[in-house]
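Report on the following structure.
One protein chain is absent from this view; the other protein chains keep their places.
Right, chain A next:
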Amino acid sequence: MNRIRNAMLVLSVLALMLVSSVSTVFAADASGTEFLTGCNLTLGESKAVALFIRNDDAAPHVYKLTTEGSANSYELYFSSNGAAIKNVTVPAGTSSQVDVNITLNGNVSVIEDKLSVKAVRDDGKENVINLSIMINKDYALSVKSMLDKIDILSGKSGEFTFSVTNNGSKDLNNIKIKPELPYKWVVSQGAETTMNLKPGETGTATMKIDVPSSQAAGNFTASFTAASDETSSIQVSIPATVKTSSNIAYWAIGILVLIAAFTVFQFKRHGRR
């Protein structure tokens, strides 16, 4: 009896290990009634949940896909074979895979959230799948820019200062600011600066960015993400206006004044002819 009990214990541990080794994202079948599936997310993280929509009817049908009912703010879209879709056509008697792409943005209001995915067939038949979403708040990182926008002269540097906060419940190590800059803009200082933050702690990071002299004046966007060994933050975008240095104007006006003075001198010397 003890052997059976031990064997059952070992089997249940093995089953648990097997379950935890499989991706937390499960496939769901929209043709069933209600099916609850799991998805673990951290702030800023994106995940794709695969759903299979089965059409048992004798005719092909178009399914309109929508989501509703979540408490947290997510960025959501459906895709099939990598392309974003809103509707999916399923041939008669077959299944089609649709991915629900979920990104957790903004503040987390509930740790255990639910999301209802509706697949409404063209004849009005409705299937709902409820997805349970578990928010992992162990690692959460947020980055804010000290400036709403920045003006930089072409050929000069601009300084971007950020406050980085560990919003999670565990330490974050080797936090770096990762920039996404317009073409030919170069980070001259601060690219390799790292910091470690304890839960609730806020640090500041400064990054100096060189704008090439060839950069034509205009409005651009520089985007930044704070990334640690464990997680990364949501991207913050800062509008940057590039202006042309006034030195060029002074040079041009100086040359014009010289030429004008020379012209006046010539007129004075030779008179009007």
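Criterion: contacts are C-beta pairs under 8 Å (C-beta built on N, C-alpha and C of every residue); 3 or more make two chains touch, one makes a residue touch a chain; residues count from 1.
Assume contacts and distances are computed from a predicted model.
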item: Among "ABC-2 type transport system permease protein", "Carbohydrate ABC transporter substrate-binding protein, CUT1 family", "Deferrochelatase" or "Xanthine dehydrogenase family protein subunit M", the UniProt name of the subunit that does not appear here; value: "ABC-2 type transport system permease protein"
item: Given A:A50, A:L147 or A:V187, the one touching the chain that is not displayed; value: A:V187
item: Full-complex contact with the absent chain, from A:F52, A:Y77 or A:F220; value: A:F220
item: Missing-chain contacts mapped onto chain A; value: 155, 183-184, 186-188, 191, 210, 212-214, 216-220, 241, 243-244, 248-249, 252, 255-256, 259-260, 262-263, 266-267, 270, 272-273
